[in-house]
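As you look at this complex, bear in mind that one protein chain is not there, while each of the others sits in place.
A and B label the chains in the order they appear, each numbered from 1.
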Amino acid sequence: MENEKHHIVPYRLYLFVLVALLALTFLSIAITEIDLGSLTVAGALVLASIKAYLVLKYFMHLKYDKPYIVSMVVFVFAIFIVTVIVTFLDYLYR
Amino acid sequence: MNSTSVANEANYLKYRGKYKGLLGWIFSTDHKRIGLLYLYSMATMFSVGLLLGLAMKLELLAPGKTIMEAQTYNATFTVHGVIMIFMVVVPGLPAVFGNFLLPIMIGAKDVAFPKLNLLSWWFYVAGVFLVLSAILFGPGTPDTGWTFYAPYSFKTGTNLLPAIFGAFILGFSSILTGLNFLVTIHRLRCPGLKWTKLPLFVWTLYGTAWIQLLATPVVGITLVLVALERIFGVGVFDPALGGDPILYQHLFWIYSHPAVYIMILPAMGAISEIIPTFAQKHIFGYKAIIASTMAIAFVGYLVWGHHMFTAGMSGTAQYYFSLLTFLVAIPSAIKVFNWISTMYKGSINVQTPFLWAASFIFVFMIGGLSGLVLGALAANIYVHDTAFVVAHFHYIVFGGTGFAFFAAIHYWFPKIFGRMYDKTWANTGWLLFFIGFVTLYSPMFYLGMMGMPRRYYDYLQEFHGGNILSTIGSWVLVTGFVIVIVNLVRSVRKGPKAEMNPWHGKTLEWTVPSPPPLENFDEIPVIEENDGPYNY
C-alpha cells in the first residue's frame, strides 16, 4: 500500500475560508442582536453549521479525502441528529 | 527480509523478545499475546463474578436472610453486574478472539496500531483495579446496581467514585480496541480479500467496533457528569436543582443498550464460523447475515428507551421505542434462520464446539423471544423490574455471549495453543453447564410473571419452590463450568498436539500452523477469485 500523494492546498484558500468564517461569526452576532423570536436560535445554529461545514471541508481536508471518509463523517453526524430527535420524542410530548 | 523469517521459526507462545517471562507478555505488542492476556484477565474476572452470582443464588435459597444482609446483597448484585458487564461481556469476544484472529483472518501480520492495542489492555487492567479499589477500600461497596441510576448514585454514601472512573477507563479501553479493529479491517486486508469475501466473524467485529466507537463516549461523559454531581453538586441530574433523572436514564441506555449488541454481535459472528465448519457446507445467506449484522448494529443504536417504559417517558416516545424494538427482532431472526438452513442437509460433525453453538441457538431464541414480551408496552409494565427481566437478559447475555464464548474457545483452542483438549470431558462439561443454565434461569421467567421483583434479598413464601430449583441449577452450572475450565487448562500443557486444521475449516487462520508463528504468515496470502471463507 503506497502512501497517497498529498494534495497541497494553497495558502490563499485557507485565508479565504478564514475571512468567510469571520464574516459568518459577525453575521451571527448581528442576527442575534435583532429580536426574531424563536428564529434567533435557528439562525445562529444554521450559521454555526455553515461554519462547521467550511472547517470540515477545507481546514480538515475532507474536500480532498476519499469518499469513504466523507461518508463516515456524514454518517456520524446523521446518527447524532437522529439521537437528538429520538430523545426529543420524549421531551416534546411529555 | 531476513529478520522476519527468523522470527517466524518460533511460534508466538515461545519466541523471546526484548523481555522474558511475564514481562515478555505484558509488554508484548503481538496481537495474539494480547488476545491471551485478555483471555486470562477476563477469565479471572468472570470467575469472581460467577462466585458473586453463586452467592446471590445461595441467599435466595430460602426467604428472609439466608447468608447475607440486604445491604450486602445490594453490593453483591452491583459488583456482579459491573464485573460481568464492563469487564467480561463488553470486551468479551472482540478482545479475546477478535485480537487473536482478526489479523490472521484477513491475512495481516498484526493489527493496524499494535502499541495502541497493548495500551488498551493496560487501560483494561487499570479499570479493573480502580473498580476493585472501590470494593476493598472506602466507606462501603457501591450499592447502586451496575446502572448507577441518578439520583441515588450521588446520594449513596458508598464508595462510588472509583467504580465510576473504573467504568470510564474500561470504556476507553473498549473504544481503542474498536478503533484499532476498524482501521485494521479498512487498511490491512490481504490482496484479493474483498469486503464480500470477509469471514462473518470479521464482519460482526466491524459492526461491533462501530458501536463501541459511537456509543461508549456517551456513557463515558454521562459517568463523568455523575462524578461531577457527586463532587460539586452541579445539578445536571439532580431533581432538587432542576435536573432530570430520566435524562440520565436516556443517556445511560443510549450506550448500554447498544452495549448489548457489542456483546451479542461477535458472538453471532463466532457461531456463523462454527456452524458451516461442522456442517461442512457453505453458510446459507452470506450477504443476508452481513446485512442483518449491520441492521442490528444500526437499529440497535436507536431503541434504548425500552429500558425506561415505566420511568415516565412521553407516550409518543414509548410507542416509537416499542415499535423499533420489534423491528430489531427481525435481523436477529434472519440469522437464526440462516444458521438452521446452513445445517439443513449438511453432514454434521457433532463435536464440542458444535454442541455449544447449537445450544447457543436454543438459549438465544428463548432469550430473544422473551425480549419481545418485554418490548411490548402493556406486558412490560406487568413484568418490569421482576425476575422475568433477569431471566431474559441472562438468557441473552450469559446464554448468548457466554455460550458463544465457550463455543469459540473450544473451536479455536487447538489453533491458539496447538493442543487438543479431552473431548469426553469437554462434552460432559457442556452437558452439565447447559442443564444447569436452563434450570437456573427458566424458573425465573415463571417467578417474574408471578410477581417476584428483582434486586431483593428476600421474597414471599409462595416463590420458594422456584427459587430452590434455580439455586440448584446454579450449582449444576458451576460444576459444568469447573469441568470445562479444568479440562482446558490441563490440555494447554498436557493435551495431544493439534493438527493445523482439525475441523477442516476454510478461513485463513486454518492455513497457518498451530500455534501460529510470530508473524502469522511467511508471505502475505493472496485470495483468488474462486476462494472464499465458506467454499466447502
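To be clear about the criterion, a residue touches a chain if its C-beta (ideal position, glycine included) is under 8 Å from a C-beta of that chain, and two chains touch if they have at least 3 such contacts.
The rule is short, and it goes like this: contacts and distances are computed from a predicted model.
Only one chain is not pictured, and the protein name UniProt records for it, out of "Transketolase family protein", "NADH-quinone oxidoreductase subunit L", "Amino acid/amide ABC transporter ATP-binding protein 1 (HAAT family)" or "Cytochrome c oxidase subunit 3", is "Cytochrome c oxidase subunit 3". Shown chains touched by the hidden one, complex as a whole: A, B.
Check B:L39, B:L52 or B:V218 against the missing chain and you find that the one touching it is B:V218. Taking the whole complex into account, chain B touches the unshown chain at residues 1, 3-4, 6-7, 9-10, 14-18, 28-30, 109-110, 112-115, 175, 178-180, 182-183, 186-188, 213-214, 216-218, 220-222, 225, 228, 232-236, 241-244, 247, 251, 254, 518-519.
Within chain A, the residues in touch with the undisplayed chain are 1, 3-4, 6, 8-11, 14-15, 17-18, 21-22, 25-26, 28-29, 32-33, 35, 40-41, 44-45, 47-48, 51-52, 55-56, 58-61, 65, 69, 72-73, 76-77, 80, 83-84, 87-88, 91-92.
In this section, only the chains that are shown with their structure count from here on.
Chain A and chain B have CA centres that are 37 Å apart. Considering their complex, residues 186-187, 214, 246, 250, 254, 301-302, 305, 313-317, 320 of chain B touch chain A.
Within the complex, the chain A residues that touch chain B are 1, 68, 76, 79, 82-83, 86-87, 89-94.
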